[in-house]
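The complex appears here without one of its protein chains, the remainder shown in place.
Entry: chain A
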């Protein structure tokens, strides 16, 4: 099989982060990622990505601003013709750093915001950060950058979605991404405390639809619903190793950011070129296409639409990475998802403390 062309590279520059969000989907075993790629390593990775046809470079983490070489990395990606997108908590995005990044050619900034007001936001983030984030958002606009505000939605902030949208509008963002939590990494540990009820989701959906209509032409409103409530699974990553790839801070190359959990041999950019990895590493070829599927996916007419759903979620919930994503109502293991959803909708209130994301020791 010839390998498809990837369009996007998610460069997870570091898993260090000043925040401790309980919904973080980064890996729980962070010590594995303490030894980070060097500037030259990343520059080689970007060059090899561009050779593969990659057009978008998402600079993420953890908190990418903790990498002092961030402007150099932006410049390299920009020189290669890639669209550069910084995905940041905005902690540490002061005027000097922002101007350096602007000069390096950074195209777009995505700032995470946890809620519409400081008490809730800072409790979720684990540190006082709300006011500084807003300041950073205003700085982004002042410097003439396009701004996307990212809000991860969950049980503890979804009822505030109306106020969150008003805040984002006040910030003059170009886009807002309201994405329900994906249950990997720390978020998986906190699933019961994070999964919203059906009633919460329905209310939020109504508010978002009205806001999208009101803001049409001014602000793009992206709303990602939790797949636990869907009839069919999400078409994860647009198909395994089809359009996107991720490189983790330690050099592990992955078809998706959660794929380090799968029982397949690691592929590292320290040992091989990105082109070779993309084309032939087992981690990338294992679930490419439809040949790996078993029933009900194999004979399902939607197999090319949702690609069997998420491999990482299938493995996490069933122990078989080639199983149908249990989110699908056709999955023989769908009861696992039903049980989680039933808990989230039980009459007894869910009142669990969030387990904050752990800290990574400085290497």
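Heads up, the rule we're going with is that a residue touches a chain if its C-beta (ideal position, glycine included) is under 8 Å from a C-beta of that chain, and two chains touch if they have at least 3 such contacts; residues count from 1.
Convention: contacts and distances are computed from a predicted model.
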Exercise for the section: Assuming one chain is omitted from the figure, identify its UniProt name from "Acyl--CoA ligase", "Pyrroloquinoline quinone biosynthesis peptide chaperone PqqD", "Energy-coupling factor transporter ATP-binding protein EcfA2" or "cytochrome-c oxidase". Expected result: "Pyrroloquinoline quinone biosynthesis peptide chaperone PqqD"
Practice task
Quick one: say which of A:41, A:100, A:135 or A:174 touches the chain that got left out.
Solution key: A:174
Practice task
Can you work out which residue in A:85, A:242 or A:316 touches the chain that's missing from view?
Solution key: A:85
Exercise for the section: Touching the absent chain in the whole complex: find that residue among A:79, A:100, A:135 or A:220. Expected result: A:220
Practice task
In the full complex, which bits of chain A touch the chain not displayed? Write them out.
Solution key: 5, 7-8, 50, 53, 55-56, 58, 81, 83, 85, 107-108, 110, 146, 148, 174-175, 216-217, 220, 222
